[in-house]
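Encoded as structure tokens, here's the structure I'll be asking about.
Of the protein chains in this complex, all but one are displayed in their positions.
Here is chain A:
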Amino acid sequence: MSGSSTPKSLPSSGQKSLHDIKHPLSCSPGAEEVAGVFVVNDTPSPELPHTDPNSIADKDLSLPNGTPADTSSPASSSSLLNRLQLDDDMDGETRDLFVTVDDPKKHVCTMETYITYRIMTKTTRAEFDFPEYSVRRRYQDFDWLKNKLEETQPTHFIPPLPEKFVVKGVVDRFSEEFVETRRRALDKFLKRIADHPVLSFNEHFSVFLTSKDLNSHKKQGATLLSKMGESVRYVTSGHKLRSRPLEFSAIGEYLDMFALKLGTIDRIAQRIIKEEVEYLVELREYGPVYSTWSALEGELSEPLEGVSACVGNCSTALEELTEDMTEDFLPVLREYILYSESMKNVLKKRDQVQAEYEAKVDAAALRREERTGAPTEVEKCQDKVECFNADLKADMERWQNNKRQDFRQLLMGMADKNIQYYEKCLTAWESIIPLLQDKPEPK
């Protein structure tokens, strides 16, 4: 990161703050703040983390299984433990690592413009020297982490990162909406890792969360290329597996189908939003016509004006609905589509490992005809396959559970948003009935 080496040259990140909330960190000199580690003392800092109104903790849609460390009191380990006991999730896994991504800031340098996000970590794990950390990272750092995880945890499903550019073509990468959507996706990415029983212990992950200088770690990753080369070799070997376990074929088929259906749902959701936006355009024209009419009339003036205002209220409710659906619904679908893609890659790697094993078995079988000897190489390979299979199965189960919860919340959220929309319209229309019945019926 260029910022970390020459902190002074970096323009104050507060200059183009995307969020106008004042954060304690933003008061400190830019040097420390941008790339440095902010270790929170035990002294209370009441407004420390979550004054952000957009904190996803409020949005039920995007937070199926992550609980942000949103205690406003300093995180003592006892209060954390209390939380843990309350928040036992369905697996009975206890969470002791809480990560949130917030406070995006725009950095304008001579060479480039980019966004950094603040990553807050709270933990009781002994592996960490401090209970709390705060660092700033940019998208390419997340990308580095993802690659490192894929490289070092090849047997696990690595959660997806948001695409580098969400929409092909012109997207304002620095628009508030884009940054917010990305922030949420990054938050989700880290939370999924933090909640994972294996991935959360990955050394690169802790480095990412805590390191003052991530760049020096990044430079060590030179081996990446050679490893990639190795895996490519197996992909191209085209070896037909003799006995791929049925369950993995089933997972592969499931993921294909799942991605296909989600793709369809994504298109439908986008289409609905498009129709709703066009409906909104018409409603915005429709309401004022009643006002125009109202100006012509005497006795009818008030009722017509009432209808006009009512249509206006319904338009506002509709606009909220489309915004909510765009911000909350679509990104989750996208995340799962990407997720299934990355999972398919892991399945492929599993097939490669099995292919490697089968090749060695064949080779050993040939050799055995000549001389007998303990084929330790083969056994090692067999272990590798079995470990892979076990990890994959466990991850799949985890993923299925997460997916079920996520979609339950997502779809319930969709229903809720629609219910709220109709309730707002209902209130609007009910409220004008008395206005229309200006002559109270004698009863």
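Brief remarks on what is shown
By our rule, contacts are C-beta pairs under 8 Å (C-beta built on N, C-alpha and C of every residue); 3 or more make two chains touch, one makes a residue touch a chain; residues count from 1.
Note that contacts and distances are computed from a predicted model.
One subunit of the complex is not drawn; among "CL004 protein", "TBC domain-containing protein kinase-like protein", "PX domain-containing protein" or "Pescadillo homolog", its UniProt record names it "PX domain-containing protein". Screening A:Val101, A:Leu199, A:Leu214 or A:Val307 for touch with the missing chain picks out A:Val307. Although one chain is not displayed, chain A still touches it through residues 254, 257-258, 261, 264-265, 268, 271-272, 275-276, 278-279, 281-283, 285-286, 289-290, 292-293, 296-297, 299-300, 303-304, 307, 310, 404, 407-408, 411-412, 414-416, 418-419, 421-423, 425-426, 429-430, 432-433, 436-438.
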